[in-house]
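As you look at this complex, bear in mind that one protein chain is not there, while each of the others sits in place.
Labels for the chains are A, B and C, by order of writing; each one numbers its residues from 1.
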Amino acid sequence: MGLTIGVDIGGTKIAAGVVDEKGSILETRTVPTPPTPDAVVDAIADAVRTVGSGSAEAVGIGAAGYVDDKRATVLFAPNIRWRREALKDRIEQRVGLPVVVENDANAAAWGEYRFGAGAGHEDVVCITLGTGLGGGIIIGGRLHRGRFGVAGEFGHVRVVPDGLLCGCGSQGCWEQYASGRALVRYARQRAAATPEAAAALLALGDGTPEGIDGRHVSLAARGGDPVAVDSFRELARWVGAGLADLASLFDPSAFIVGGGVSDEGDLVLEPIRKSFRRWLVGGRYRPHAEVLAARLGGQAGLVGAADLARHG
Amino acid sequence: MGLTIGVDIGGTKIAAGVVDEKGSILETRTVPTPPTPDAVVDAIADAVRTVGSGSAEAVGIGAAGYVDDKRATVLFAPNIRWRREALKDRIEQRVGLPVVVENDANAAAWGEYRFGAGAGHEDVVCITLGTGLGGGIIIGGRLHRGRFGVAGEFGHVRVVPDGLLCGCGSQGCWEQYASGRALVRYARQRAAATPEAAAALLALGDGTPEGIDGRHVSLAARGGDPVAVDSFRELARWVGAGLADLASLFDPSAFIVGGGVSDEGDLVLEPIRKSFRRWLVGGRYRPHAEVLAARLGGQAGLVGAADLARHG
Amino acid sequence: MGLTIGVDIGGTKIAAGVVDEKGSILETRTVPTPPTPDAVVDAIADAVRTVGSGSAEAVGIGAAGYVDDKRATVLFAPNIRWRREALKDRIEQRVGLPVVVENDANAAAWGEYRFGAGAGHEDVVCITLGTGLGGGIIIGGRLHRGRFGVAGEFGHVRVVPDGLLCGCGSQGCWEQYASGRALVRYARQRAAATPEAAAALLALGDGTPEGIDGRHVSLAARGGDPVAVDSFRELARWVGAGLADLASLFDPSAFIVGGGVSDEGDLVLEPIRKSFRRWLVGGRYRPHAEVLAARLGGQAGLVGAADLARHG
Partner (left out) sequence: MGLTIGVDIGGTKIAAGVVDEKGSILETRTVPTPPTPDAVVDAIADAVRTVGSGSAEAVGIGAAGYVDDKRATVLFAPNIRWRREALKDRIEQRVGLPVVVENDANAAAWGEYRFGAGAGHEDVVCITLGTGLGGGIIIGGRLHRGRFGVAGEFGHVRVVPDGLLCGCGSQGCWEQYASGRALVRYARQRAAATPEAAAALLALGDGTPEGIDGRHVSLAARGGDPVAVDSFRELARWVGAGLADLASLFDPSAFIVGGGVSDEGDLVLEPIRKSFRRWLVGGRYRPHAEVLAARLGGQAGLVGAADLARHG
């Protein structure tokens, strides 16, 4: 198969791109994400038709939420409010190409495995530290989707009994402690408790703890601001401890850490590695998985979805 | 391949048995576990030679600890004090048959998958609630061993930050909350705090909380003793919550719960199922894995090890 | 001193009452709580003037928030948005009587100590399980206000590290686990996870978990509904464990449990007592404090404030 189209459905925009066998994006098109579930389906079809222009042979779509084991139906997409949405059928009817639907974090994991940081590894666990926390699992060179299609929901593993409320209805979910949103909360809580120590960080926003956002924390941390650095460390503690648990469960040869938070590179990767070693059980008696930074940035999902359409 | 030998190395005894292609045990031999690492190797070889008597074609050994990805070397066995023990080579030299070494919980999981509760499932997660907590993972009909051979160490996933100390050196490990040892601790703590309510349970032992053992808790719970029943419920809460996390990660079609604690059947299985449903994230929008009782009892490890020797 | 006036400032209404030396309320007046901080001051003054009618000699005001050690200034009242509000001076100028300001939970504790469940005790810790969790401490027959006036803020003691977010900006505060709001959350979470088991409870509201309120949980629990009863038990676990900690710290002869949740009587008191005994450290070697139900209901704060105005 030659070219395929990958689609990445985000909360604010939908990106479609034509991708070749080497994972290179030849052409992309981006449209805003419409507000209603049906309009999103239309927008996906439009974006695919516009970008594809006859050259592509299949479509892979990455969507946040549960996708069934046939890679056809979105069982539940919290942001777009799809419930048992037969996305594969509806898009195939409109664009006349075979379609596979995939969880977006799975697609991103596959992208990194195939064309990014995963080179040389066959057993890889990827986490995506975006606003929330997503994940994907490659075992023996294959995407592990689970019996019902919903494996790899790392963000909702409980890491603190009776812990923070999560939008999923549960408590203590890992993504409440290890995500971009968690990072901002760490910074805001520190700024509220000790405003004098956080004066520089507060000054980047409107002066209130609530005015601090993720870019402020990153900017301040790069400059060595102690409150921002401490917030990244807190994040890293939870990420690293969770990776240690995933090592006990999956035993991959590498972890790939992606998502916006990981753009900070060693500022966040090094403390994650340190925490990983701290919490890895039996660390003296077992080979250690590598903890790698993702390489494809925000395009991992689109590239991965396109490749999954090719490789089934 | 016809008959194979399975070996199960326990803390107090070593069992070897000849097993046929259908998982039936034709003959077994049991010897006490010797106190020194080298003597254990001798005892295994003796048991295999005695029971095998020329009829078997391969040997599978299940050992507690880390086994390397070549299924040849025990990297670390806490109880027997093996460190980088080349068990495959040493046993092959003595018994003249091909040997594979496997983690004991993996072997038990494989046994249940092949000949026990796993019938009709290709994606199964097994947990063994013995003194500690072990586990094994079957994905697509294959045992998931991990890149380095040490996957499925469920017992040492951290479920309580800053939680109970574990023999592994970490804190808050699942097996401190979900195991036979944990069950006894729950009963003893309740008996110490409210001895009047636990009078019947205390009377089964020597009258002190420390005198309560697992058999007392089981016996009392069967009779409806509220302290014993409450101890099983506490255990079940932790088991079920952990299975919900494993569903988020692995998404199997079935969980199999084995080990001595599971011998109590629905007394422990029903509250585990209830807790599983309580904590399953997104439970309304996804198929639910079944939670099944193991069927092979204490022979799962031996049978599984024998079958792994056959099927590579 | 003869009659005094007690004022209880709630989120929705302000109650003022004339109280005699025996804690009997002779006359009351209730007005809605106005929306702005200054208007609340006016409303208090109006209510006092109307009800007092020349007969009373002093005024005691109970307000939610931090009150300074001079019992004059409200440092911080989250609901009414007072910041360093000189309430004593402003009310004295308007009503021409001496005024003392007190934390509302302290006032309620004092009321119960003097005229309610505290009879015969000189060292009492009171908790009020309302929407949130308040408390008051009597040591040697005197209200313990702390050096700065802000002692007894039980609701914001951390009981779960990294736990639930609290409106105070911290995490894991006791009131997130032990309060009317917590009780409703327990019921809603259970109803969302296992709707079939919660069918009866759901039917009391609009059929959704969010439609369940505190009255539904109480009503269902009285009828033995297992989900509602389990929610009360979860609440009681946290209340009892916290009381055990307070026993380690304060060692009172009695705890008094008040607030709307405690109206359920033994339905909630018995499991609280059980949990208290379960968690009381050294319980075999020390006298146990009693755990008593409050007796004054919603009037404890008004009566207590009036009595504090009398007894300074």
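FYI, a residue touches a chain if its C-beta (ideal position, glycine included) is under 8 Å from a C-beta of that chain, and two chains touch if they have at least 3 such contacts.
Note that the structure is predicted; figures quoted are calculated from it, not measured.
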item	value
Among C:139, C:200 or C:219, the residue in touch with the chain that has been omitted	C:139
Candidates C:80, C:95 or C:173 - the one touching the absent chain	C:173
Hidden-chain contact residue, picked from the options C:150, C:165 or C:219	C:150
Residues of chain A (touch criterion as defined above) contacting the omitted chain	161-162, 190, 192-195, 274, 277-280, 283-284
On chain C, residues whose C-beta touches the chain left out of the figure	66, 75-76, 83, 121-123, 137, 139, 144-154, 156-161, 168-170, 173, 241, 244-246, 248-253, 279, 281-282, 285-287, 289
Touching residues (missing chain, whole complex) on chain B	160-165, 169-172, 177, 189, 192-193
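Here is the rule we use: only the chains that are shown with their structure count from here on.
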item	value
CA centroid of chain A to CA centroid of chain B, Å	34
Gap in Å, rounded to a whole number, between the CA centres of chain C and chain B	49
Inter-centroid spacing, chain C versus chain A (mean Cα positions, whole Å)	45
Junction residues of chain A, two or more chains touched	160-161, 169
